[in-house]
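With one protein chain removed, the remaining protein chains of the complex are shown where they sit.
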């Protein structure tokens, strides 16, 4: 094979005639330095959705729903870039090599309309519907948190039941309409419950903290008996004990990981940071401690590169993506 | 015209005929996006000091006393800017809405003289005297820590007794004169004790750590029996236990919060950072745990925006300001 | 209550009883250091629109129309901040003191809806209508360039004729619809002509350069005989000669200054920079050389603070704002 | 076609069965916002070298030869990212649409060895040999300037004669060995002449300036009668006149564009910036003015992303890449 | 003494006739502000190695062995700069004044060859050999982690036995060869064991975490029975208990402190950050808890200034350097 062919195969191609990189291996850092090559998630091949693999990775570059700092539209490109540092052997889970266990591919970005949320919602829902129609699981990178709603709509239809829902966030995201708009990034959780997309009884919100504009948001979660795990809750007693008490999630389950569940020290690059948050160590431990029988999809949202001068937020996102994939590797 | 009147006239305004925003509400983020509008602390109205309200917020933009990185002069503008993200409902205190409970206003900045500390000290003392003469409490944003001394001088006169004093800091600030100057930012605590402004027996220094230039600073606090709470002290045992042991502060009490009590990871934007510091979660918990009967004033100092590329230090300051206001809401 | 009234009440104030700063002076830097005080444009008073003054300054914080980097929503706050450095005596125009010649005030920001362009357009048009109804001229700070269209709609109604239009930009902004959306930031000039808001025969586009996506944009300006002044045109021969050839604009005239007419070296903080642009010196000279009988309004758009680490783009905006005010000072 | 198929085809694929994007179109910004999608140069398809197209784009991520600031290894990824802003219609050349005129593709990055220059040189020479063996022209993105030498070695073999050589740079790059190493980034031009890879009589160095360590570098160019065009030369008289005097380059010609020919104001993100340099406007005009009959290859080197906080250096590189492609479009 | 003499003596000189600053005092911050003066480590005098002092400080500016972000070559200059903030009185160790207890000097930087690792290795080994031949202990600032290997080679010869080795790191650094190169920065620990430079039975790796490329690295440490202390290990139970279990190190001992043992929140400025890491408080406590009878040398590596916008990584390095010196002060 010529040098160029090698770059071609390993850098970024999957062809539908099946003769190239159909083992869905990462481009090796031992052969191609990690700063080189066209950037795909985890240096995995790009694939068409009809190919045979297990988990699709894609971006949803839309930040039209944010109330403060925009910029999450650049997250998919930025996380692809830093994911070149992402490796696959998880020491903390007894040595699973996730890219051996699962076939994973980058399928590109969902098309979006920066100016028009309604159009964007349609496109996201359609895109996710196509993904799950091919019986893939997926992890996506947003985008602001308003993008999770159409994802859940697609999943609700696919699974024909409300999903179990694990929601990492600093905010409850049950905020009322703002400026006459229902679908801003602080309201998606409320809509998810109200539209019956998720089951509030199998819903857990982790990392919640900080001042609210009023008590309304809290009233919503109380009324719906949603299980809220605040930072205070996590830091009462040992982390191991806290995690042990988490329930088992049995049906189709979705995880939405808003990067602002992390403290601004750990994730400065986000739209609406809240002091007093979690550490990456805590979210790693929690993600490793979750008991989920069927994780069908997950997203990481609100990574905002313009405010992340050293890339630590993007790296936290890559690490979280890795843990989410390991969770998928444990399904069943 | 008094100094405050002058600030009022030139900065801008609250109309004394009482027909405008006399409920001291925040500009609603649900109506005006949080990135919009002229920046006042917490989007509160600007008021003349003679108006009827409870707590005055103002800036003291002076950094002429620093020994290393200047820039704290930009803190009042920067904190005003980020305080647009500040909300009022404190979930962690059982749901108090502080801006309903207290009437709070922005009264602008104290005038300062960047070149001349003596003049600046006079202006600060006069400004604070005017504030407390109108029976307001206050929270100010410095400025370097040398600005706290004239504030305490004004309070000492008003209350006619040494104040109880809670001092968050990485440093003891009992350092000797430097370069022939007594009033640099590392000596204010020593002067506060020596001038009888604060009561060393009702004084607590929290967050202390790190190498000192010599043992002199420490000798001062030992000699005066000041209660020093180091980071080691806070991390022995559980946080809840540590807090439980804090004494009750009964007389007029002042809090000075040097942002460098936080670790540089949580507050990179400060003049003389010291590794090994507190987290925002810890200071939140401590602030919520303090038992103060009469908090008459507080400041947040040493926020240095040029070294805060993602604004996380400013956001920590806003969050602290909120907790200080909640403490004032619990007075009596 | 009108929109402006609302902004006035909540943002804060100029007292209508006329006894405060009714000479519309800048807060003096010789008395209050320029880093101090609540930030208004050029340290001017905040005023209600019904007060007696000549020129209103306001922000339009909306960036929902951008195709690449958002962030211009933070421009009004950022330009207010740096405008503290703005002085009033123009040596280059023979010594006019603009803040003596004209009464100028900050009237706050137009309310916007980050998620919804249609609502935002309505609000902008209404806000500007109120401004011009009170017979004020104005300079606004965007916002992305899509915000200029509703401004022109309001002016078209007020003046009952298409306006003369001077448009500084790297781009023609006559681009077709994108993603099914007509009103993105690269199409406003086309709509302004097509809606009859401006007179293409009294229209001049300055600073144009760079690769286009296709020839369509150019076809539009050719078809409409719009006077396009490219960077090449400006740098053929001496600047003085180029300026001398500019026509006299006689009727009501509007200037829209997209900061990206400047080279990225001079204005890195913008959404879609194009190398090979103008220098601030060139735009100063051009602005000083324009012959306009009746400049009724102007805007500065596409200032994007997250990409402006040293503030030079904001400072270029402040300087341009000053030159625009001087142009207004020469009306008639 | 499904949404995902669309993303697949347009985002990044060329399959060797010829049925996808074989017209080598850019992914349209009007359909997919420019911040979305897997990043390839100019949003062009990735292709295997054996496909039928005209110009190959690739990266050479190696910075082991720098004497001061490393980081150019990140340039290929960074320039790919910003090249999403790159459009194809060149107004300044009378309206050529370069991506219609030439079929251009991204072929990924040459593999390199960060620690070992000798190995890297072999790989580069082999890679370029493969590219030119398929009768493609190319533009590459370095890497530091030491990477140009093996490129020229490959071309020398292909064309069987020394090449004409146009070299944009602040430095002569004829510096002696340093630290016992011949092949640092300041010596490649000397080696290129000494190895007979380029014809010093058909060689032009543009943008030269600044202090040298000694007169040795200069002696080399004098001895070899190399045509040196300093910044002073360019700024004597009008740019048009200077350009008119450039010779016609008739045989196979190579351009190496060191981004530090630009002034640090225009290209801060480079390894060894030198004040007093060219503007992007000047290099655009020079590139448009060059008369080259057969441009066989070109590189852009020394783009150093860690020192380019607003991306203006990367954008200058993208713009230069576009002009180089337009030059190739004019061959013969 | 004249003012200039004073600056001369205190800023940076040690002369071999012994009459200047032969007490190896720090330049006093109380006399010369900490931002002033020529930058040496901790404002200590520069000395020739043959002078009489205890500990030599020097830099090893080489980053040619990194796999991702270069830049550590700037660490010695950067750490010297921030070490001006470094003080000598260690409150946490019962009040030792380290610069009174030990005579410490800055001896400059080891010469390196950025392009050539083999030459660099020789120079480092020779330089360290000269240092230890004069019976000095030392702390050096790298450089990437590949620089530790030749340091250990020199020590192995000096002490004529494998050293005890305490290794702080996020990574095991037992990675196989990459790109055909053995001596990249992720393999030094493997070589140190394989070459018999360190005693794997007296070796402890602290701070290990995160995904690996494969299980190979781990196999190596298991096979060699190296004592690995992961972040999980440190956070099981109380820190005090964990530390208590550390063994006593009796023979000649070396500490290599890779700054990436810290979490990216605490040390963003490093080449290959890994989320979920240690805090500076934890490494301080661990360093204070180590029981070492004869610490003969130490290094701090992988500080990468281009990614450290607020200097917090450099400050963590300075603080670590201080703790390492205190450990040396406790020898015997």
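So that you can tell them apart, the chains are marked A, B, C, D and E in the order they are listed, and the count of residues begins at 1 in each.
Criterion: a contact is a pair of C-beta atoms (placed from the backbone, for glycine too) under 8 Å apart; a residue touches a chain by one contact, two chains touch by 3 or more.
If you're wondering where the values come from, they're calculated on a predicted model, not measured in any experiment.
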**Report entry** Chains in view that touch the one left out, judged over the entire complex
**Finding:** B, C, D, E
Query - Residue, one of D:118, D:213 or D:240, that touches the chain absent here - result: D:213
**Report entry** Residue among B:87, B:184, B:209 or B:235 that touches the chain left out of view
**Finding:** B:184
Report task. Return the single residue from C:90, C:112, C:140 or C:256 that touches the missing chain. Result -> C:90
Report summary line: Missing-chain contact among C:279, C:294 or C:331 belongs to C:279
Query - Interface residues of chain C (partner: the chain not displayed) - result: 29-31, 33-35, 85-92, 95, 97, 239, 263, 265-266, 279-281, 284, 309-312, 315-316, 319, 322
Report summary line: For chain D, residues touching the missing partner are 67-69, 176-179, 209-215, 218, 230-232, 235, 263-265, 268-269, 272-277, 307-309
Report summary line: On chain E, the omitted chain is touched by residues 2-8, 11-13, 15-17, 31-33, 35-40, 46, 48-49, 58-59, 61, 73-74, 76-77, 80-81, 106-114, 123, 126-127, 130-131, 309
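Going forward, only the chains that are shown with their structure count from here on.
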Query raised in the report: How many angstrom between the C-alpha centroids of chain E and chain B?
Result: 38
Query raised in the report: So what's the Cα centroid distance for chain A and chain B, whole Å?
Result: 39
Query raised in the report: Where does chain D touch two or more other chains at once, residue-wise?
Result: 31, 33, 35, 73-74, 112-114, 309
